[in-house]
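In this view, the complex is presented without one of its protein chains, the others remaining in place.
All chains are identified by letter, namely A, B and C, in their written order; residue positions are counted from 1 within each chain.
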Amino acid sequence: MNNYVNSYLESTARERIERLFDPGSFVEFLPPASRVISPHLGQLDAAVAFDDGVVVGRAFLDGETVFAAAQEGGFMGGAVGEVHGAKLVGLLRRAVTEKIGAVLLLLESGGVRLHEANAGLIAVSEVMRAVLDARAAGVAVVTLAGGSNGVFGGMGIVARCTNAIVMSEEGRLAMSGPEVIETASGVEEFDSRDRALVWRTTGGKHRYLLGDCQAIVSDSVAEFRQAAIAACRAQPTFLCLAELDQEQAMLGERIERFGAMSDPLEIWAALGVEQPAAIPMLDAAQFVAVARPRRLGGR
Amino acid sequence: MSAPSRVWDTLQSNRAGRLARARSVLGAALDGKAVPGARIKDLLHNVLECGDRVCLEGNNQKQADFLGKALAGLDPDRINNLHMLQSVLALPEHLDVFERGIASKLDFSFSGPQAARVAKLVASGQLNIGAIHTYLELFSRYFIDLPPRVCLVAAEAADRHGNLYTGPNTEDTPPIVEATAFKNGIVIVQVNRIMDVLPRVDIPGDWVDFVVCSPEPYYIEPLFTRDPALISEIQVLMAMMAIKGIYAEYGVERLNHGIGFDTAAIELLLPTYAESLGLRGKIARHWALNPHPALIPAIEAGFVESVHSFGSELGMEDYIRARPDVFAVGPDGSMRSNRAMCQAAGHYACDMFIGSTLQIDLQGNSSTATLGRIAGFGGAPNMGADARGRRHASPAWLKAGRQAREGRNTIPRGQKLVVQIVETFREHMQPAFVDRLDAWELAEQAGFEIPPVMIYGDDVTHILTEEGIANLLLCRSDEEREQAIRGVAGYTPVGMARDKRMVENLRDRGIIVRAEDLGVDKRLATRDLLAARNMKDLVRASGGLYSPPRRFRNW
Amino acid sequence: METLTYRFENGTRALPPQPRVVGVVGSGNLEVLIESMPQGGACTVEIKTAAAGFGATWQAVMLDFHERWQLMDASIAINDMGATPAVVSLRLDQAVETMLGALS
């Protein structure tokens, strides 16, 4: 009966921060009392939030000092505006100057905030550059994705620029939302109401099997914490040609092997999963036992 | 004096004429009772006559959608002025028949998804409403003054003789077919498949005239599936108050629940909160209820002993089959539902109905009608009404009756508990409490003789909101009743206009009860208390037997 | 958006210095930021709400809140997206309870 407190999905951004890091250790940068709100939402008669939908600051994780950011999916779907994006950039740059070991990005976002679309788009690319700059400076950048809004749009790209991604099955990682695809290309292309298909296509288990995320945990803040501790210790953090060549090969292989398939179930079968239809009901530990030997890019 | 000789078999000869026309036009294409799907319009054009009363099976769950589409595609020059009889208008083609001039009159119960379009067609004069009924009332009229000349129904499967297997979703089929067949009407059935041997016979073949195998299985709506992830803390609080303040207070053992998240929260609190109060075996043992997935944890925890259902629910088939002690199942192991029987059971055999609504006025009348939408009622009014014909006693029924009659010189008698559970504001800050129901204006606009009230105030015994419970049984005057309602109406204009002193007096007398008066600890009112917090928890609770429709999954 | 402000004088209960924010600015929800600051003993409230026309409701909700807690030298700022009074009261109580809890 006590799982709720522990559910990552049901926690707000602030609750995730409070529960994931060492108790009481979080110190927020530009906290809500600073009232650094979006300068653009007001003129469009939209509600603002005192933190512009992202909490950033310093904390201890298992005794180590880390930086952390958590996007609030409940506020405009976690979408990135000018201030929101700049908070992420500032955090990542400060991690470099203060030589912080790791930055944890608790992402939950639909991507660019349409009310301030140009600023959001530029900001997302600035976040990307800042993530890669941090990695080049030896800072491990780790993404946690387990919120109900998923990690979409530009933030889906940002996530894949980080060192490692930890997901829950309920978490989603993709580019365009199913509703956007349905609107643009028709319900035959992607039925956004078919949630089983949506999660098969974008959810944590599929991403783990494809090698897009490095760890999968159940929807528990405690499990995210353990996986985050492990991910922060992984080295090296910087990009090199060999690694990108390897990624190039893996992504090419993906198109070759699975490009003609139309449902993730076929991909899972092709990866050697004996009962693909049974995958969705497995809990995280059972799933990892089945998936780890068969997934792409496995480590 | 010689009286002109009267003909006594016009219905039979008319029926014979229709059958002969159909046989002649279909010729060799007619194989016993089986009509090829491609010839459905030929069949309908020939068995139907202008002005016929036609009952199209369609309720809030299963739909004879293939036949409905065919009907909507008929030639209005040949077939027009039909009088449609329908439990529920759910699909667009249910209204296309009016728009295209094939039908002109309608008697029905519920039109939720199409309510706005109904209102438009009424306004334009293309649709004349006979009356809006409750389910039981409409079924009853099929046998008295509205027997269908032709009915178009849906079944899971048929055999060569026209015997029907309706399976878990039997629902409305039996009364429709019986009313039609035994008044010399024509019974046409769409089936998903034709089998040599049926799993069981739900409708005997000699009541059935034509069977058509539809290219797609009939449409079915998972109407009673509520994702626990969407239950709010406020709903948890209200559910705690309901369990402690009403279920436990009256010892309610036999009951019916409405469809919303408020009652889903109660179902999910039985194995946790109610268990902690030691209520297992004492409350909520026997149900008239669709197989709500949210009931699974309470069934597994041993709270629920029996459930009889109006219809089935998509994805619950295997679970039901595996719990034959709880659900009504046939010799084949699958469920048998029956809307008419379950409505009667809900009315006469249950001690309590609890459900939500959209608007409540100062007399306690409640309505789901809103402007521009003619939505109807469904089953709630049959459940949510005192069964004045009831004669058997039970502790809950007697206690309610005692409270209503205390201090009055009347003969002892029980009363049904009818509870309306609402948050004082719905989403978008729509107040649930109003001085005047929208139903009045709707009635004026549509020319109804009476406003479409879902549950009459004099049947309502309790109103439960996040602010408290108003026990209307204990009110002794209209004024007390009004203040009791205002006293739980929160910050709505109705609530803020309360007489504070009188409300405090009602509270002292236990007519208004707050969470703290009940000893309900508000700090416990979190989603933690739900026995399942998401769909997957429900699947786990069912031991993997419940298989939710795809749109309810996030896996 | 509509802005509403209220001021309740003569509170008796002081808050710890650390500000507190609870809730989320999402549909049917709100965020509440409570800060301790000198206000001559008063508790001030500023509400920015997406649901216009509910001034009387807000006033009643905030008056009851003040009667429950009697905060002094407190500033309450709210960003609201159509939360019902039940949710508003819940969030306000949560915010104060966590702040006062932090005191003990």
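Convention: contacts are C-beta pairs under 8 Å (C-beta built on N, C-alpha and C of every residue); 3 or more make two chains touch, one makes a residue touch a chain.
Please note the rule applied: contacts and distances are computed from a predicted model.
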Chain not present in the shown complex, as UniProt names it (candidates "ABC transporter ATP-binding protein", "Urea transport system permease protein", "Biotin-independent malonate decarboxylase subunit gamma" or "NADH-quinone oxidoreductase subunit K"): "Biotin-independent malonate decarboxylase subunit gamma"
Chains still shown that are in contact with the chain withheld from the display: A
Among A:L210, A:A227, A:V273 or A:V290, the residue in touch with the chain that has been omitted: A:L210
Touch list for subunit A against the chain that is not drawn: 29-31, 33-34, 36, 39-40, 43-46, 56, 82-83, 85-87, 89-91, 93-94, 97, 112, 114-126, 128-130, 132-133, 136, 153-154, 156-161, 173-176, 178, 180-181, 184-185, 189-190, 201-202, 206-207, 210, 212, 239-241, 244-245, 247-248, 251-252, 254-255, 258-259, 261-264, 267
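Definition applied: only the chains that are shown with their structure count from here on.
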Chain centre separation (subunit A, subunit C; CA means) in Å: 33
Averaged-CA centre spacing for the pair subunit B and subunit A, given as whole angstrom: 43
Touching two or more other chains - residues of subunit C: none
Of subunit C, residues touching subunit B in the complex: 27-28, 51, 54, 56-57, 60-61, 82, 84-87, 90
Of all residues in subunit B, those that touch subunit C in their complex: 232-234, 423-425, 427-429, 466-467, 490-493, 496
Subunit C-facing residues of subunit A, complex: 12-14, 31-33, 35, 42, 45-51, 53, 72, 74-75
